[in-house]
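Yeah, one chain of the complex is gone here, protein chain that is, but the others are all in their spots.
What follows is chain A.
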(Lines give C-alpha, C1' and ligand atoms only; values in the text may rest on other atoms or scores of the structure.)
Protein backbone atom coordinates (compact mmCIF):
# COMPACT_ATOMS: atom_id res chain seq x y z
CA UNK A 1 0.00 0.00 0.00
CA UNK A 2 1.30 3.40 -0.88
CA UNK A 3 1.52 5.96 1.77
CA UNK A 4 -1.01 8.54 0.99
CA UNK A 5 -1.26 12.08 2.12
CA UNK A 6 -4.44 11.39 4.06
CA UNK A 7 -2.64 8.89 6.10
CA UNK A 8 0.09 11.27 7.07
CA UNK A 9 -2.48 13.89 7.91
CA UNK A 10 -4.31 11.54 10.18
CA UNK A 11 -1.11 10.46 11.83
CA UNK A 12 0.10 14.01 12.32
CA UNK A 13 -3.20 15.18 13.65
CA UNK A 14 -3.13 12.26 16.08
CA UNK A 15 0.32 13.28 17.29
CA UNK A 16 -0.85 16.84 17.55
CA UNK A 17 -3.78 15.92 19.68
CA UNK A 18 -1.54 13.92 21.94
CA UNK A 19 0.98 16.72 22.37
CA UNK A 20 -1.73 19.23 23.09
CA UNK A 21 -3.18 16.92 25.58
CA UNK A 22 0.13 16.57 27.47
CA UNK A 23 0.67 20.29 27.36
CA UNK A 24 -2.75 20.94 28.76
CA UNK A 25 -2.26 18.47 31.50
CA UNK A 26 1.00 20.00 32.72
CA UNK A 27 -0.43 23.47 32.58
CA UNK A 28 -3.45 22.34 34.58
CA UNK A 29 -1.24 20.76 37.22
CA UNK A 30 0.60 23.96 37.76
CA UNK A 31 -2.60 25.73 38.27
CA UNK A 32 -3.64 23.24 40.97
CA UNK A 33 -0.86 24.35 43.41
CA UNK A 34 -2.48 25.01 46.77
CA UNK A 35 -1.91 28.06 48.83
CA UNK A 36 -2.63 28.06 52.52
CA UNK A 37 -3.21 30.97 54.78
CA UNK A 38 -3.88 30.55 58.44
CA UNK A 39 -6.67 32.69 59.54
CA UNK A 40 -5.66 35.17 62.12
CA UNK A 41 -5.03 33.66 65.51
CA UNK A 42 -2.77 34.38 68.44
CA UNK A 43 0.61 32.75 68.59
CA UNK A 44 0.43 32.69 72.35
CA UNK A 45 -2.63 31.33 74.06
CA UNK A 46 -3.57 30.80 77.66
CA UNK A 47 -4.19 27.29 78.76
CA UNK A 48 -7.77 26.23 78.88
CA UNK A 49 -8.93 28.56 76.15
CA UNK A 50 -10.30 26.92 73.05
CA UNK A 51 -7.86 26.98 70.19
CA UNK A 52 -9.17 26.85 66.67
CA UNK A 53 -6.85 26.77 63.69
CA UNK A 54 -8.60 27.79 60.53
CA UNK A 55 -6.61 27.29 57.37
CA UNK A 56 -7.67 28.93 54.20
CA UNK A 57 -6.96 26.65 51.31
CA UNK A 58 -7.70 27.71 47.77
CA UNK A 59 -8.98 24.29 46.87
CA UNK A 60 -11.14 21.78 48.54
CA UNK A 61 -8.87 18.94 49.65
CA UNK A 62 -8.85 16.41 52.42
CA UNK A 63 -6.45 17.47 55.17
CA UNK A 64 -5.24 16.32 58.55
CA UNK A 65 -3.41 18.20 61.22
CA UNK A 66 -0.43 16.66 63.01
CA UNK A 67 0.07 18.05 66.48
CA UNK A 68 3.30 17.64 68.34
CA UNK A 69 3.46 18.50 72.03
CA UNK A 70 5.58 17.54 74.96
CA UNK A 71 2.97 14.93 75.83
CA UNK A 72 3.31 13.22 72.48
CA UNK A 73 2.11 13.51 68.91
CA UNK A 74 -1.31 13.00 67.41
CA UNK A 75 -3.17 13.75 64.23
CA UNK A 76 -6.60 15.30 64.25
CA UNK A 77 -9.30 15.53 61.62
CA UNK A 78 -10.98 18.75 60.56
CA UNK A 79 -14.07 19.70 62.53
CA UNK A 80 -16.21 19.19 59.45
CA UNK A 81 -14.99 16.75 56.89
CA UNK A 82 -13.72 18.48 53.78
CA UNK A 83 -13.09 21.76 55.54
CA UNK A 84 -9.84 22.91 57.05
CA UNK A 85 -10.92 24.14 60.42
CA UNK A 86 -9.32 22.32 63.34
CA UNK A 87 -10.13 22.59 67.01
CA UNK A 88 -7.21 21.58 69.19
CA UNK A 89 -8.42 19.00 71.68
CA UNK A 90 -8.89 20.06 75.28
CA UNK A 91 -6.21 17.80 76.66
CA UNK A 92 -3.66 19.62 74.56
CA UNK A 93 -5.12 23.04 74.86
CA UNK A 94 -5.12 22.70 78.64
CA UNK A 95 -1.42 22.00 78.92
CA UNK A 96 1.29 24.57 79.06
CA UNK A 97 4.03 24.28 76.43
CA UNK A 98 4.80 24.53 72.76
CA UNK A 99 2.45 22.98 70.24
CA UNK A 100 3.85 22.58 66.78
CA UNK A 101 1.43 21.68 64.05
CA UNK A 102 1.69 20.51 60.49
CA UNK A 103 -1.15 20.56 57.98
CA UNK A 104 -1.13 17.56 55.75
CA UNK A 105 -2.99 16.51 52.75
CA UNK A 106 -2.59 13.28 50.95
CA UNK A 107 0.52 14.26 49.01
CA UNK A 108 2.52 16.10 51.62
CA UNK A 109 2.51 18.86 54.14
CA UNK A 110 1.02 22.15 53.37
CA UNK A 111 1.83 24.28 56.31
CA UNK A 112 3.83 24.20 59.50
CA UNK A 113 3.44 26.41 62.51
CA UNK A 114 3.82 26.68 66.23
CA UNK A 115 1.91 28.05 69.13
CA UNK A 116 2.71 28.65 72.73
CA UNK A 117 0.32 27.78 75.47
CA UNK A 118 0.95 29.59 78.70
CA UNK A 119 -0.33 28.79 82.10
CA UNK A 120 -3.57 30.50 82.77
CA UNK A 121 -3.09 33.06 85.45
CA UNK A 122 -6.73 33.94 85.47
CA UNK A 123 -7.91 30.67 86.90
CA UNK A 124 -7.83 29.71 90.51
CA UNK A 125 -4.33 28.85 91.68
CA UNK A 126 -3.67 25.30 92.78
CA UNK A 127 -0.78 24.09 94.83
CA UNK A 128 1.29 21.04 94.78
CA UNK A 129 3.46 20.67 97.81
CA UNK A 130 5.99 18.08 98.78
CA UNK A 131 7.72 17.73 102.07
CA UNK A 132 10.31 15.18 102.89
CA UNK A 133 11.66 13.36 104.68
CA UNK A 134 8.75 13.21 107.09
CA UNK A 135 11.05 12.88 110.07
CA UNK A 136 14.33 14.58 110.95
CA UNK A 137 16.71 14.77 113.86
CA UNK A 138 16.80 17.69 116.31
CA UNK A 139 19.89 19.85 116.52
CA UNK A 140 19.80 22.12 113.49
CA UNK A 141 21.88 19.95 111.19
CA UNK A 142 19.19 17.70 109.75
CA UNK A 143 16.57 19.27 107.56
CA UNK A 144 13.53 18.58 105.48
CA UNK A 145 12.75 20.24 102.20
CA UNK A 146 9.51 21.99 101.46
CA UNK A 147 8.72 22.27 97.78
CA UNK A 148 5.76 24.18 96.40
CA UNK A 149 4.64 24.08 92.80
CA UNK A 150 1.99 26.71 92.16
CA UNK A 151 -0.17 25.76 89.21
CA UNK A 152 -3.21 26.99 87.39
CA UNK A 153 -6.37 24.97 87.56
CA UNK A 154 -5.20 22.95 84.56
CA UNK A 155 -2.17 21.77 86.50
CA UNK A 156 0.25 23.95 84.58
CA UNK A 157 3.04 25.46 86.65
CA UNK A 158 2.70 29.19 86.97
CA UNK A 159 5.41 31.35 85.45
CA UNK A 160 8.64 31.97 87.33
CA UNK A 161 8.69 34.58 90.06
CA UNK A 162 5.23 33.80 91.22
CA UNK A 163 4.93 34.83 94.83
CA UNK A 164 4.73 31.92 97.24
CA UNK A 165 4.25 32.29 100.95
CA UNK A 166 5.46 29.48 103.12
CA UNK A 167 5.36 29.20 106.82
CA UNK A 168 5.79 26.83 109.67
CA UNK A 169 5.10 26.49 113.33
CA UNK A 170 7.23 24.77 115.93
CA UNK A 171 6.42 25.06 119.62
CA UNK A 172 5.89 28.82 120.01
CA UNK A 173 7.75 29.76 116.89
CA UNK A 174 5.67 30.74 113.88
CA UNK A 175 7.51 31.83 110.78
CA UNK A 176 6.36 33.04 107.40
CA UNK A 177 8.44 33.77 104.36
CA UNK A 178 7.85 35.00 100.85
CA UNK A 179 9.50 33.05 98.07
CA UNK A 180 9.48 33.51 94.36
CA UNK A 181 9.18 30.47 92.22
CA UNK A 182 12.01 29.64 89.90
CA UNK A 183 12.07 26.89 87.32
CA UNK A 184 8.47 26.16 88.21
CA UNK A 185 9.06 25.50 91.90
CA UNK A 186 9.59 27.39 95.10
CA UNK A 187 11.43 25.57 97.82
CA UNK A 188 13.13 25.90 101.13
CA UNK A 189 15.04 23.72 103.52
CA UNK A 190 13.52 23.62 106.96
CA UNK A 191 16.22 22.93 109.49
CA UNK A 192 15.35 21.29 112.75
CA UNK A 193 15.43 23.21 116.00
CA UNK A 194 17.12 22.02 119.12
CA UNK A 195 13.95 20.60 120.60
CA UNK A 196 12.22 17.53 119.40
CA UNK A 197 8.59 17.75 118.44
CA UNK A 198 6.57 18.40 115.37
CA UNK A 199 6.91 21.14 112.80
CA UNK A 200 3.69 22.04 111.02
CA UNK A 201 4.00 23.69 107.64
CA UNK A 202 1.82 25.35 105.08
CA UNK A 203 2.17 27.34 101.89
CA UNK A 204 0.08 29.89 100.09
CA UNK A 205 -0.12 31.36 96.61
CA UNK A 206 -2.52 34.19 96.03
CA UNK A 207 -5.79 33.05 97.53
CA UNK A 208 -4.94 29.39 97.59
CA UNK A 209 -3.63 27.84 100.77
CA UNK A 210 -2.25 24.38 101.18
CA UNK A 211 -3.28 21.76 103.67
CA UNK A 212 -1.26 21.27 106.82
CA UNK A 213 1.91 19.28 106.54
CA UNK A 214 3.99 17.95 109.35
CA UNK A 215 7.56 16.94 110.01
CA UNK A 216 8.42 14.97 113.09
CA UNK A 217 11.58 16.05 114.80
CA UNK A 218 13.13 13.19 116.66
CA UNK A 219 15.62 13.69 119.44
CA UNK A 220 19.29 13.52 118.63
CA UNK A 221 21.78 10.96 119.89
CA UNK A 222 21.61 10.10 123.58
CA UNK A 223 24.12 11.46 126.03
CA UNK A 224 25.73 9.58 128.90
CA UNK A 225 23.40 8.74 131.75
CA UNK A 226 23.26 7.32 135.28
CA UNK A 227 21.98 3.99 136.48
CA UNK A 228 20.92 2.70 139.84
CA UNK A 229 19.69 -0.60 141.15
CA UNK A 230 16.63 -1.50 143.15
CA UNK A 231 16.06 -4.79 144.89
CA UNK A 232 13.95 -6.39 147.63
CA UNK A 233 16.91 -7.68 149.60
CA UNK A 234 20.60 -8.25 149.06
CA UNK A 235 20.65 -12.03 149.39
CA UNK A 236 21.65 -14.34 146.58
CA UNK A 237 18.52 -16.46 146.81
CA UNK A 238 18.13 -17.03 143.07
CA UNK A 239 14.51 -15.99 143.28
CA UNK A 240 13.96 -12.26 143.74
CA UNK A 241 14.42 -9.77 140.97
CA UNK A 242 16.77 -6.81 140.88
CA UNK A 243 15.86 -3.85 138.74
CA UNK A 244 18.37 -1.61 137.03
CA UNK A 245 16.97 1.80 136.34
CA UNK A 246 18.49 4.47 134.19
CA UNK A 247 18.14 8.15 134.74
CA UNK A 248 16.06 9.91 132.16
CA UNK A 249 18.24 9.71 129.08
CA UNK A 250 18.42 12.87 127.02
CA UNK A 251 20.23 14.09 123.96
CA UNK A 252 22.63 17.01 124.11
CA UNK A 253 19.80 19.45 123.58
CA UNK A 254 17.92 18.15 126.56
CA UNK A 255 15.31 16.16 124.63
CA UNK A 256 14.22 12.88 126.10
CA UNK A 257 15.30 10.19 123.65
CA UNK A 258 12.77 8.30 121.60
CA UNK A 259 10.63 5.71 123.27
CA UNK A 260 11.77 2.20 122.59
CA UNK A 261 15.49 2.94 122.42
CA UNK A 262 17.34 -0.11 123.56
CA UNK A 263 19.63 0.13 126.57
CA UNK A 264 21.89 -2.80 127.16
CA UNK A 265 23.10 -3.57 130.67
CA UNK A 266 26.32 -5.50 130.83
CA UNK A 267 27.04 -7.19 134.12
CA UNK A 268 30.44 -8.50 135.01
CA UNK A 269 30.35 -11.08 137.77
CA UNK A 270 33.21 -12.08 140.05
CA UNK A 271 34.30 -14.79 137.63
CA UNK A 272 34.79 -12.09 135.04
CA UNK A 273 32.01 -13.40 132.83
CA UNK A 274 29.54 -11.05 131.27
CA UNK A 275 25.83 -11.43 131.80
CA UNK A 276 23.43 -9.09 130.21
CA UNK A 277 19.96 -7.75 130.32
CA UNK A 278 18.27 -5.08 128.29
CA UNK A 279 15.30 -2.80 128.28
CA UNK A 280 13.89 -0.16 126.08
CA UNK A 281 13.17 3.33 127.24
CA UNK A 282 9.80 4.67 128.17
CA UNK A 283 9.91 8.44 128.63
CA UNK A 284 13.66 8.22 128.58
CA UNK A 285 13.93 5.70 131.33
CA UNK A 286 14.78 2.05 130.86
CA UNK A 287 14.16 -0.51 133.56
CA UNK A 288 15.93 -3.83 133.11
CA UNK A 289 15.50 -6.83 135.33
CA UNK A 290 17.76 -9.60 136.52
CA UNK A 291 17.10 -12.54 138.73
CA UNK A 292 19.21 -12.56 141.85
CA UNK A 293 22.15 -14.90 141.52
CA UNK A 294 21.86 -18.13 143.45
CA UNK A 295 25.31 -17.83 144.88
CA UNK A 296 27.38 -15.15 146.57
CA UNK A 297 28.44 -12.73 143.89
CA UNK A 298 29.29 -9.14 143.16
CA UNK A 299 28.09 -7.54 139.98
CA UNK A 300 29.69 -4.68 138.19
CA UNK A 301 26.93 -3.14 136.10
CA UNK A 302 27.27 -0.69 133.28
CA UNK A 303 24.71 0.24 130.66
CA UNK A 304 25.27 1.18 127.04
CA UNK A 305 23.42 2.61 124.14
CA UNK A 306 25.71 1.06 121.68
CA UNK A 307 28.31 3.39 120.23
CA UNK A 308 26.51 6.47 121.49
CA UNK A 309 26.21 6.67 125.24
CA UNK A 310 27.11 4.84 128.39
CA UNK A 311 26.31 5.00 132.07
CA UNK A 312 28.33 5.11 135.20
CA UNK A 313 29.38 1.76 136.56
CA UNK A 314 27.72 0.51 139.73
CA UNK A 315 28.61 -2.39 141.93
CA UNK A 316 26.09 -4.49 143.80
CA UNK A 317 26.80 -7.37 146.04
CA UNK A 318 24.72 -10.39 146.87
CA UNK A 319 25.44 -12.24 150.06
CA UNK A 320 24.95 -15.94 150.35
CA UNK A 321 21.84 -17.37 151.96
CA UNK A 322 23.14 -20.62 153.34
CA UNK A 323 26.37 -22.03 154.69
CA UNK A 324 25.80 -25.72 154.25
CA UNK A 325 23.24 -28.38 153.28
CA UNK A 326 22.61 -32.04 153.89
CA UNK A 327 22.79 -34.76 151.26
CA UNK A 328 21.31 -38.21 151.58
CA UNK A 329 21.99 -41.18 149.35
CA UNK A 330 19.26 -43.85 149.35
CA UNK A 331 18.17 -46.98 147.52
CA UNK A 332 21.54 -48.20 146.39
CA UNK A 333 22.76 -44.62 146.46
CA UNK A 334 20.76 -43.98 143.31
CA UNK A 335 18.29 -41.64 144.96
CA UNK A 336 20.06 -38.48 146.06
CA UNK A 337 18.20 -36.05 148.26
CA UNK A 338 19.69 -32.60 148.76
CA UNK A 339 18.39 -30.37 151.50
CA UNK A 340 16.57 -28.99 153.22
CA UNK A 341 17.95 -25.78 151.81
CA UNK A 342 17.27 -22.91 154.15
CA UNK A 343 17.36 -19.26 153.35
CA UNK A 344 18.69 -16.25 155.22
CA UNK A 345 16.16 -16.13 158.04
CA UNK A 346 16.03 -19.86 158.36
CA UNK A 347 13.02 -20.25 156.11
CA UNK A 348 12.95 -22.81 153.31
CA UNK A 349 14.34 -21.51 150.10
CA UNK A 350 11.54 -20.73 147.60
CA UNK A 351 10.81 -23.56 145.21
CA UNK A 352 12.90 -23.64 142.10
CA UNK A 353 16.37 -23.08 143.51
CA UNK A 354 18.78 -24.72 141.15
CA UNK A 355 20.80 -27.64 142.46
CA UNK A 356 23.51 -28.95 140.16
CA UNK A 357 24.86 -32.43 140.53
CA UNK A 358 27.98 -33.35 138.64
CA UNK A 359 28.92 -36.96 138.40
CA UNK A 360 32.45 -38.13 137.75
CA UNK A 361 33.89 -41.51 137.03
CA UNK A 362 37.63 -41.81 137.44
CA UNK A 363 38.00 -38.03 137.51
CA UNK A 364 36.18 -37.65 134.24
CA UNK A 365 32.91 -35.79 134.20
CA UNK A 366 30.13 -37.96 132.86
CA UNK A 367 27.16 -35.76 133.27
CA UNK A 368 25.67 -32.67 134.84
CA UNK A 369 22.18 -32.94 136.24
CA UNK A 370 20.14 -29.95 137.18
CA UNK A 371 17.12 -30.16 139.46
CA UNK A 372 15.05 -27.50 141.12
CA UNK A 373 14.13 -27.57 144.76
CA UNK A 374 10.69 -28.24 146.10
CA UNK A 375 9.95 -27.46 149.72
CA UNK A 376 13.64 -26.88 150.15
CA UNK A 377 14.55 -30.32 148.85
CA UNK A 378 16.02 -31.34 145.50
CA UNK A 379 15.92 -34.97 144.45
CA UNK A 380 18.12 -36.68 141.92
CA UNK A 381 17.71 -40.14 140.52
CA UNK A 382 20.71 -41.77 138.94
CA UNK A 383 19.06 -44.18 136.52
CA UNK A 384 20.59 -47.49 135.71
CA UNK A 385 20.17 -46.76 132.05
CA UNK A 386 22.69 -43.96 132.35
CA UNK A 387 25.00 -45.07 135.13
CA UNK A 388 26.16 -48.61 135.35
CA UNK A 389 26.86 -49.96 138.82
CA UNK A 390 30.20 -48.92 140.19
CA UNK A 391 31.97 -46.17 142.06
CA UNK A 392 31.42 -42.55 141.21
CA UNK A 393 32.45 -39.17 142.56
CA UNK A 394 29.67 -36.67 142.96
CA UNK A 395 29.75 -32.93 143.51
CA UNK A 396 26.63 -31.07 144.43
CA UNK A 397 26.31 -27.36 144.15
CA UNK A 398 23.43 -25.36 145.52
CA UNK A 399 23.17 -21.64 146.16
CA UNK A 400 26.90 -21.20 145.85
CA UNK A 401 27.83 -23.98 148.25
CA UNK A 402 29.66 -26.86 146.65
CA UNK A 403 30.10 -30.25 148.34
CA UNK A 404 32.00 -33.24 147.16
CA UNK A 405 31.19 -36.91 147.81
CA UNK A 406 33.80 -39.35 146.66
CA UNK A 407 33.52 -43.05 145.96
CA UNK A 408 29.75 -43.33 146.00
CA UNK A 409 28.90 -46.89 145.14
CA UNK A 410 25.89 -47.17 142.83
CA UNK A 411 24.18 -50.53 142.97
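Keep in mind that, in the parts below, a residue touches a chain if its C-beta (ideal position, glycine included) is under 8 Å from a C-beta of that chain, and two chains touch if they have at least 3 such contacts; residues count from 1.
We adopt the following convention: contacts and distances are computed from a predicted model.
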item: Record-based protein name (UniProt) of the chain missing from this complex, from "Membrane protein", "Fe(3+) dicitrate transport ATP-binding protein FecE", "Zinc protease" or "Aminomethyltransferase"; value: "Membrane protein"
item: Option from A:133, A:332 or A:390 whose C-beta touches the chain left out; value: A:133
item: Residue among A:287, A:314 or A:408 touching the omitted chain; value: A:287
item: Residue of A:184, A:200 or A:221 in touch with the missing chain, whole complex considered; value: A:221
item: Residue of A:20, A:241 or A:298 touching the missing chain in the full complex; value: A:241
item: Touch residues of chain A, complete complex, unshown partner; value: 130-135, 137, 213-214, 218-219, 221-222, 232, 239-241, 257-262, 264, 266, 269, 271-282, 287-291, 293-294, 302, 304-310, 350-352, 354, 368, 370-374, 379, 383-386
